[in-house]
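Let's look at chain A:
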Amino acid sequence: MTQIADFAIAALILAGAGFALVGSWGLVRLPSLMTRLHGPTKATTLGVGGILLASMIYWPVHEGRYTVHELLITIFLFIAAPITANMIGKAHLHRQGNYIDPNPADDIREGLPERDRWATFTRDES
Partner candidate 1 sequence: MDLLTISLLPFLGALALAIAGGSLPGGGSRRVHGAVAGAFAATALALVMLHAPAVLGGEVIAERHSWIPAIGLDASFFLDPLGLLFAGLILGIGVLVIAYATFYLSDEEDSGRFFAFLMLFQGAMLGIVLSDNILFMLVFWEMTSLSSFLLIGFWNHKPEGRQGARMALAVTGGGGLALIGGMVLLGNIAGTYDLTAILAQREVVQASPLYPVALVLILLGCFTKSAQFPFHFWLPHAMAAPTPVSAYLHSATMVKAGVFLMARLWPVLAGTDLWFYLVATTGLLTMLVGAAIALFKDDLKGLLAYSTVSHLGLLTMLLGFGTKMAAVVAVFHIVNHATFKAALFMNAGIVDHDAGTRDIRRLGGLIGLMPIAGISGTIAGLSMAGLPPFNGFISKEMMLEEAVHTAWAGVPWLLPALVTLGSLLSAAYSFRYVYGVYFGPRHDDYPKSPHDPGIGLWGPPGVLVALVVLIGLFPTTFAGSLVESVSRAVVQDTELPYYYLSLWHGFTLALLMSVIAVVGGAALLWRHGIAERVWQSLPVPVAKRLFDSGIAKLVAASRAFTEGVHTGSLPRTLFVFFLAALALGIEGMSAGSHAPGMRETIPASPVAIISWAILIAGAVAVVMSETRRFLSLIYISIIGLIVSLAFVFLSAPDLALTQISVEVVTILLLLLALNLLPKAPRSISSLPRRVRDGALASAIGGGVAWLAYAVMTRPANDPISSYHWEMSKPGGGGTNVVNVILVDFRGFDTFGEIIVLGIAAIGIYALLRTAVRGESGQRLLAWIPDQIRSPERHPMMLVVAGRLILPLALVVALYIFLRGHNLPGGGFIAGLVFSIALLIQYMASGFEWAEDRRRTERHALISWGVLIAAATGLGSLVFGKPFLTSAFDYFHLPLIGEIELATAMLFDIGVALTVVGAVMLALAQLSGAAQRAEKLEPSEHPMDIDPSRPKEQGT
Partner candidate 2 sequence: MSDLIIVPILLPAIIAAVCLVRVVRLSQLARLLSGASTLVILASALALFLSAKDGNITIYELGDWPAPFGIVLVLDRLSALMVLLTSVLGVVVLAHAVLTGLDRRGMHFHPLFQFQLLGLNGSFLTGDLFNLFVFFEVLLIASYGLMLHGQGQQRLHAGVKYVVVNLVGSTLFLIAVGILYGVTGTLNMADMALRVAEAPMGDQPLIRAGAQLLIAVFALKAALLPLHLWLPQTYASTSPAVAALFAILTKAGVYPIIRVTVLIFGADAGVAAFAPVGWMLPAAMLTILAGYVGVLAARNLRSLAAFGVIGSTGTLLVAVSLFTPKGIAAALYYMPHSVLAGGLVFLVTDLVRRGRGDDEDHLRPGRPFARIGQVSVLFMLAAIALAGLPPLSGFVGKVLILDASAGAALMPWIWAAVLGGTFFAILGLARAGSTLFWKAQGEPAEVPPTRHPFETAPAWFLLALVAGLTIFAGPMTDYAGETTTQLFERTPYIEAVLGEAPRQAEGLR
């Protein structure tokens, strides 16, 4: 039983760490900010999630105590990650859309239809 659990723990740790690395690799490798945004916010959530899960299994198996408070970290991350992504996205839209950042990647200037529809660019006066 412990064997299996240990295997699970090890696998989860490695998987989690692996996802973290892949996410960070994505951050380095992907071509533009909007695409890079995908890497870390996801891979790291599962990355951290895996390690947290490992921790949650580890404690009852090895120390004889149940711990669930790792869940709290997950909760906070799940609240925080989308907000961060959203805010970074907005900031990026804003700066690219207003020609502040010189990097023309992401097609934002060309690709974003009807620039004045979005909260970042316009204020709904209605």
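The candidates came about this way: all candidates are chains of the complex that A comes from, given by their letters.
Here is the rule we go by: a residue touches a chain if its C-beta (ideal position, glycine included) is under 8 Å from a C-beta of that chain, and two chains touch if they have at least 3 such contacts; residues count from 1.
None of these values were measured; they are calculated from a predicted model.
Candidates 1 or 2 all come from the same complex, and the one touching chain A there is 1. Residue ranges on chain A touching candidate 1, taken from their complex, read 75-76, 79-80, 82-83, 86-87, 90, 94, 98, 100, 119-126.
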